[in-house]
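With one protein chain removed, the remaining protein chains of the complex are shown where they sit.
On to chain A.
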Amino acid sequence: MPGTESKLGEMRALILVGGYGTRLRPLTLSRPKPLVEFANKPMLLHQMEALVVAGVTQIVLAVSYRAEQMEQELREEAKKLGVSLVFSHETEPLGTAGPLALAKDILGESNEPFFVLNSDIICEFPFKDLAAFHRNHGKEGTIVVTKVEEPSKYGVVVYGEQGRIQSFIEKPQEFVSNKINAGMYILSPSVLRRIELRPTSIEKEVFPDMAKEGQLYAMELQGFWMDVGQPRDFLTGMCLYLTSLRQNNPTALHSGPGIVGNVLVDPTAKIGEGCRIGPNVTVGPGVVIEDGVCVKRSTILRGATVRSHSWLDGCIIGWNSVVGQWVRMENTTVLGEDVIVKDEIYINGGQVLPHKSIAASVPEPQIIM
């Protein structure tokens, strides 16, 4: 394991990768969730790059499943970024706090606080600001909170003027606050004393105690936020990300005939004539889009082909899949890896497992195995 020695002043991070990624099936039947490409880059890489920019030199990945594939693919990337990667392997699911105890030796090695984040989160990662905010108040922990429209679906965070957290309320029946835990924290190593090596929920068991002692603060997140752990949110997150890209790095977006709104296209992809691509589309490497195709609000993963005259809205097309001619797909249809959709088929909200060939229309949402 490279780089287990710590240097003074260099930070660490723990990313909770967790388990099977069942909510993002059928994509996660072929690849582990952190490696599924979001806006043409593996999810995990978005987070790793942001952490490195904030001065992190060692990242611990808390995984419970399929670590070998991830290790192989990420080793190259980690080397490029100059960060060391450590896999902390749970033999039983340890919840949201247990993995910290498992990685105690590494995380507790220095006196520097460490970041913890949920691997499904996409946003304009505020790690530098978070570190500064945390040092400023000098207490044990800081949670990033974000505003959402429907807070009762989540755990709501109640905090005062300076950011000091008073309480957590899970899925409140009546409106208390619209700020929720954004799945990113920075914790001082002393927090590790509070966590036992067993399945533990950090929100339910650790944070409430810290809050009672006045040791927990909240920092409000600026910009967009999304948990992209399921297909519908994956696409929403993609739209938010592309909007943010338009503001921060507009040259990364594609333009040209037939391109509408925010569209990300890998340079190796080919787009035919008479198409209408966008708004809010990402086209992966090696993708072929034939003539007369209309794609909206969709992600097309590596190596897929969309044949002529088809119409896609709100879809995720899995790696190396082939969508036939005059096909219509909508309503968060997800094709797994290597799926073939025959000509003239209609799929409405279908979730298609890998290597499947679809020869009959699916007019109502359905899972096709």
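Please note the rule applied: a contact is a pair of C-beta atoms (placed from the backbone, for glycine too) under 8 Å apart; a residue touches a chain by one contact, two chains touch by 3 or more; residues count from 1.
Definition applied: contacts and distances are computed from a predicted model.
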- [ ] Given the options "Proteasome subunit beta", "Myotubularin phosphatase domain-containing protein", "holo-[acyl-carrier-protein] synthase" or "Mannose-1-phosphate guanyltransferase alpha-A", say which is the protein name UniProt records for the missing chain.
- [x] "Mannose-1-phosphate guanyltransferase alpha-A"
TODO: Touching the absent chain in the whole complex: find that residue among A:C294, A:V323, A:V339 or A:L353.
DONE: A:C294
- [ ] May I ask which residue of A:S167, A:T243 or A:Q325 touches the chain that does not appear here?
- [x] A:Q325
Task: Residues in chain A touching the chain absent from view - done: 274, 291-292, 294, 308-309, 311, 313, 325-326, 328, 330, 344, 346, 361, 363
